[in-house]
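Below you'll find the structure I mean.
Only one protein chain is missing from this complex, and each of the others stays in its spot.
Then we have chain A:
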Amino acid sequence: MSKTYLIVTEQRDGKLRRVSLEALRAALDCAEAGDEIHAALLGEGLDGLAAELAGYPLAQVHAIEGEELRHYNPEAYIGALAPLLEALRPAGLFLGHTALGRDLAPALAARLSAGQISDVTAIERDGGERDGGERDGGERDDGERDDGERHGGQIVFVRPLYAGKAIERKVFTAFPQVVTVRANNLPAAEPRRDGGTAIVAKRAAAPVADLRTVVREVVRRTAGKIDLTEARIVIAGGRGVKSAEGFRPLEELAGLLGGAVGASRGACDAGYCDYGLQIGQTGKVVTPEIYIACGISGAIQHLAGMSGSRVIVAINKDPEAPIFSIADFGIVGDLFEVVPLLTQAFRQALA
């Protein structure tokens, strides 16, 4: 019997988040011929986003509008999604493993009595690698994929344990299934090439009686910035930056390359930056294309949070720093000298 899958998409600054398209990729990888994939979009003023989403390989886009959905509120979101879940009875839900996804997915899973596999970095079938290895995946075309390949075989979800010190493979034993995907690991789904569009179904969120949770204010400290966990390029600073000011050259390089700035716990503990930037076992785990570690010695907890990066560059005064043992390219030198030179060299190369 054919199944229905639902992607709960996310927007940021009015733009669809790339991780939601990576979640769609995960659903496409799990779906068999005849299955339908739907997407839910929640918020206010969704027409433009709904139209954009309709250009992807989806059966339907459900745009649910409501004042209480302007900011994420788990009670309001669950209330708004409830009639849709009731109508679709999805076999699987797919979300990004983001602040919203981490909060909403287990709440929906509990509601559906579903299992959940979180923070998925690859999906395999019949033991063969299907994703993760193809991180740039731009040339893949859903229409041309061999349907025969999709039939049979168990779908295996790959996820990191101990912040990447080990890798776990998990399967579901029952439906429905809830999956959250880590940003930057699965290739994003591509728009349909046949020019067709999915049906857009608009509905107003049913008011939720007696909301116990009220979002009073959202202070956008990251407006216009690239989210660390989604960034393709991360420039991270450690104790070697010496002060809050010391992050300036890193910010300049990140700005030039369209990347994000991160930090080691040492830099956060020293008060040079906010804990929101911390990368490591007790912090964010990042898997960018390029990770440039500046003045970071490379404690095991930090390595756990970034060693899945595709290319690692280390800049450190100490030639014995452990970070060099895992770096693809190492520069022994003072970050305050090297980073501005690097910015200059990139500026020339990109000009």
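Details
Definition applied: contacts are C-beta pairs under 8 Å (C-beta built on N, C-alpha and C of every residue); 3 or more make two chains touch, one makes a residue touch a chain; residues count from 1.
One rule holds for everything that comes next: contacts and distances are computed from a predicted model.
Missing chain, UniProt protein name: "Electron transfer flavoprotein subunit beta", from among "Electron transfer flavoprotein subunit beta", "Cation:proton antiporter", "Sugar ABC transporter permease" or "diguanylate cyclase". Considering the whole complex, the residue from A:15, A:89, A:111 or A:203 that touches the absent chain is A:111. For the options A:59, A:167, A:206 or A:244, the residue in contact with the chain missing from this view is A:167. Contact with the undisplayed chain is limited, among A:47, A:274 or A:318, to A:274. With the whole complex as reference, residues 71-75, 97-100, 102-103, 105-107, 109-111, 113-119, 136, 156, 160-174, 177, 212-222, 225, 227-229, 232-233, 257, 274-278, 281-283, 289-290, 300-301, 304, 307-308, 310-313, 324-334, 337-338, 341-342, 344-346, 349-350 of chain A touch the missing chain.
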